[in-house]
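In this view, the complex is presented without one of its protein chains, the others remaining in place.
Just so it is clear, A, B and C label the chains in written order, and each chain counts residues from 1 on its own.
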Amino acid sequence: MPPLLPSTWLQLQRSVRFGDTDAAGVMHFYQLLRWCHEAYEESLESFGLPAASVFPRPEWAGDSPAVALPIVYCQAEFRRPLLTGDLLHISLRPEALGPEAFEVRYSFEREGQPVAHGLTRHLAIAASGRQPCALPEGIRRWLEASGLGEGVRPL
Amino acid sequence: MPPLLPSTWLQLQRSVRFGDTDAAGVMHFYQLLRWCHEAYEESLESFGLPAASVFPRPEWAGDSPAVALPIVYCQAEFRRPLLTGDLLHISLRPEALGPEAFEVRYSFEREGQPVAHGLTRHLAIAASGRQPCALPEGIRRWLEASGLGEGVRPL
Amino acid sequence: MPPLLPSTWLQLQRSVRFGDTDAAGVMHFYQLLRWCHEAYEESLESFGLPAASVFPRPEWAGDSPAVALPIVYCQAEFRRPLLTGDLLHISLRPEALGPEAFEVRYSFEREGQPVAHGLTRHLAIAASGRQPCALPEGIRRWLEASGLGEGVRPL
Partner (left out) sequence: MPPLLPSTWLQLQRSVRFGDTDAAGVMHFYQLLRWCHEAYEESLESFGLPAASVFPRPEWAGDSPAVALPIVYCQAEFRRPLLTGDLLHISLRPEALGPEAFEVRYSFEREGQPVAHGLTRHLAIAASGRQPCALPEGIRRWLEASGLGEGVRPL
């Protein structure tokens, strides 16, 4: 049974690590999109969807999900430089875009101040034929449950 | 003296490497933004701007440029899955956005077919005080020269 | 005041993320060394050494530590393929190598089974002149305290 409050799977945190920075002394830009995807994975897991039910695995490890969810678009906006050791709070806002697609918006805050935003847009496709298809049932539940707690979501 | 034809610094190529892929068997999305930045660096270099004149370095290695060019926004669009070993042609389209900012659009093609697009937007700031400032002279020359060969640029 | 039991800063965990895998469906090898460094950073932080006291930062953000701790050698051994979503337990074993150097050994386990090992070796150097120097006091305390709990450490 999934947790009842979106805050448990839509409010995450992480620290900036030394390897995320570049010679300007601050986070190198594309690392933010890695953090977005890792937050998305952590959110699904906290909601109760194990990785093996969403992401492909090698044949010898068992069946992969029938539906893949590749990213077809992403963007990020950088407001403040991020330093090694900075603790970031990440708020996710997943939303369905019709029956075959969804997007996730990610807000990053440090000490209550917005520092960056990210967005990933995903299309459901059949893992074999790669034609668009309906979103898997688990993802639909996650999207729906995520929309129920509107009031608690920071923007 | 910089090369005369934009095609020499705006038309690049690279191969997809195994470590760029994920368990779905195709390029993992944020790697494309790494490729964009590396193409931007290679373009500046081919145009005649050495890395040391654009990117910060540690104090013991000599003076860093007075102006930093952090990315304030980026986006990417993915049209086709990219496989290990795929040879990609990258076209850059740099453009000034007023006196203090510029953007670069990146088109990725495989065998003449568009497979992905990227965009990075950069703001010039004083490396010390971090307030916005005029674009450095070398970058202005690169932007200007890049705009002269419009005819040869694929879109 | 630092925590009293090494287990609180030498026993960590993390999950394998989708972007850590490659087209073989398993973790791409060099990601393990990223995890090692991130575990080292997390260990220092949990012990009570903030990142700003160990890792360099840009000039505008305040003074960097006088001593840098670059890695001069690293190695990793891979025993089992790691899949997206796998939960890993990481045990760190830091050890001084004379007054100017130290190493950290990292053991990765999944469900009680060893799956990989890592090692990073660090040399203390003056951040400005880059000549070898004594280990910083905080790192010395971390090394010493880490050696006190020998009994509890898995190998």
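Throughout what follows, contacts are C-beta pairs under 8 Å (C-beta built on N, C-alpha and C of every residue); 3 or more make two chains touch, one makes a residue touch a chain.
In this text, all values refer to a predicted model and were calculated from it rather than measured experimentally.
Asker: Among C:Pro81, C:Pro114 or C:Gly147, single out the residue that touches the unshown chain.
Answerer: C:Pro81
Asker: Residues on chain C that touch the omitted chain in the whole complex?
Answerer: Contact residues on chain C toward the absent chain are 23-26, 29-30, 33-34, 37, 55-58, 68, 70-79, 81, 120, 130.
Asker: For chain B, which residues reach the chain that was dropped from this view?
Answerer: These residues touch the chain not displayed: 15, 17-19, 24-26, 34, 37-38, 41-42, 45, 50-52, 55-59, 61, 81, 83-85.
Asker: In the complete complex, the non-displayed chain touches which residues of chain A?
Answerer: Counting only chain A, the missing chain is touched by 18-19, 21-23, 25-26, 28, 30, 59-60, 83-84, 127-130.
Here is the rule we go by: only the chains that are shown with their structure count from here on.
Asker: I'd like to verify one number: the distance from the centre of chain A to the centre of chain B, where each centre is the average of its C-alpha atoms, in whole angstrom.
Answerer: 26
Asker: Quick check: how many Å separate the C-alpha centres of chain B and chain C?
Answerer: Each chain's C-alpha centroid was found; their separation is 33 Å.
Asker: For chain C, give me the residues that contact two or more of the other chains.
Answerer: Touching at least two other chains: 18-19, 25-26, 59, 83-84.
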